[in-house]
Structures are given as structure tokens and as C-alpha cells.
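Missing here: one protein chain of the complex. Every other protein chain is in place.
So, chain A:
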């Protein structure tokens, strides 16, 4: 004979309880259910229907078991939720980005082609994000179940300071001085040369850049200056300034990468000297090239993201 509904219900309830309390709960629950069924049949109800009604009234055995075992019916409760969220957001900002750059860099250094570099870097960053989310959550679920305390208590010192978005006078002066130095360096490099090797001044940039490419760079730098001045005048970032900032950053990165890819960025004399005098082999030159390209991309990416973050922050002010 197959087990009755009541037996099945009780077994399902006590299955997840500690062994020492299982038999006690079984006996008590059996008596309680029998009492309830009996009360209904005494009113003339059909015994089978009465049993169904009583068990339905008791609800999901898993919920009842959680009540008996004093277990939470949620994955993460309010005690740990905010700590979990803060930590997860922080880690998701850091870890996948590091994985992306690290893998991209190592792929580039072993000479992989562009598609492989980007594909590997993206897939590793995604895997890292999934791992970070899973393991962080698992740790907090265990903390929740073991009743441990993360000892994070809030105080007024934790209130966020209003963040500056770099539109003050000092920021303007810093920007203009830096951009002015870039222009001076360009002129100096063109006329005299920035590097002194064995008593001779050598230019760093390729002489073939003059005049068209050099003037293009000067135009980008001047546009950056205008951007800095407008930003200071407005006193806050807006979408237009962020778009302009993005375009300028991409223009500069495009300028540098296009020239570098065609061996037109750095002066051939300087590279030749590095090879002969500096005794740098082809492999090392390749590595240095990769580092240069990654730096250009990273600076551009940071500049773009920074502009948009400040725009968002100023919009909330």
C-alpha cells in the first residue's frame, strides 16, 4: 500500500530537520493533523476531502520546516544586504577591468592579432565578473546562515562628501599649463629635438609629421584648451561638454594610433639609435610598442569615462 498523503506530508516536512528532533516533530504533527481531520469528519465531511483540506491549510511543507528549524526564507536578509551590495559593486568595478587589461596586455605581448586580443580580454573579463558575483554572494549567504556579523555599523562620518567635478580655477590653470607644455614640447621637438644622445639633439616625433599631422595635433590641443575654458566658465559638466571631451579624446587616440601603426609616430633615427646604442632587440621593441598602444588607449578611455561620470554627478547636484 502506498503512503497516505499525511505520511508523505510529514516526511517532506521533517526531512530537512535535525535528526534529533525529527521523530518528535513527526509524532506531534501526526497527532495535530489527525485531530484536525477528526474535527472535520465529525462535522460530516468525507475523510479524504478532510485530509486534503487540512494539509492544504498547513501549506508548503518546506515553509513549515523552515518555521520548525528557524531558518530564513530568503537568500540574503537586510542585515547583510547593503554590505554585500557595496562590496559587490566595488569588486565589479575593479576585478573585471584588471582581468581585461591583464589578458589583453599578455595576448598583445605574445603577438596575437587584434580580434584574438579583444575576444580573449572580453571573455576573461566576463568570466571574472561571473566568478566575483558568485563567490561574493556565496560568502554572504554562508554568513547569513551561520548568523555571523560583519560588524559594519553606520555613523555620521560615513556620509559622502560633495565631490568636486574639476571645474574650479585651479583645475583650469592646471589644464592650460599642461596643454601649453605639450605645445612647447611639440615646438621644441620640431626645432631642436627633445632627446640628447651622445651630444646631439634628436627629435622624438617623426619628421614626416610636419606640417599636416603636427598642425592637426596642435588643433586638437587648442580645442582641448577651449574645452577647459568653456568648462570653467559654465562651472559644471553637461552632455555637450562630455560629447566634446569624448570626441577630442578619440581624435587624439586615433591620431596617435594611426601614425604608430604606419611607423610614422616616432622618429626613425631615434628608433635606430635605440636598437644600436640602447641594444634593444626586436622582441623588446614589440613589447614597448604594446605598452605604448595600451597606454594611449587607457588614457583615452579614462578621459572619456571621467567626463561622463562628472556629467552624471553634476546633473544630480
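In this section, a residue touches a chain if its C-beta (ideal position, glycine included) is under 8 Å from a C-beta of that chain, and two chains touch if they have at least 3 such contacts; residues count from 1.
As a working rule, contacts and distances are computed from a predicted model.
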Listed names "WD40 repeat protein", "ABC transporter permease", "Periplasmic dipeptide transport protein" or "PadR family transcriptional regulator", with the criterion being the UniProt name of the chain not displayed: "PadR family transcriptional regulator"
Absent-chain contact - pick from A:31, A:75, A:89 or A:291: A:31
Residue of A:44, A:57 or A:162 touching the missing chain in the full complex: A:57
Those residues of chain A which, in the complete complex, touch the missing chain: 24-25, 27-29, 31-32, 34-36, 39, 57-59, 63-64, 67-68, 70
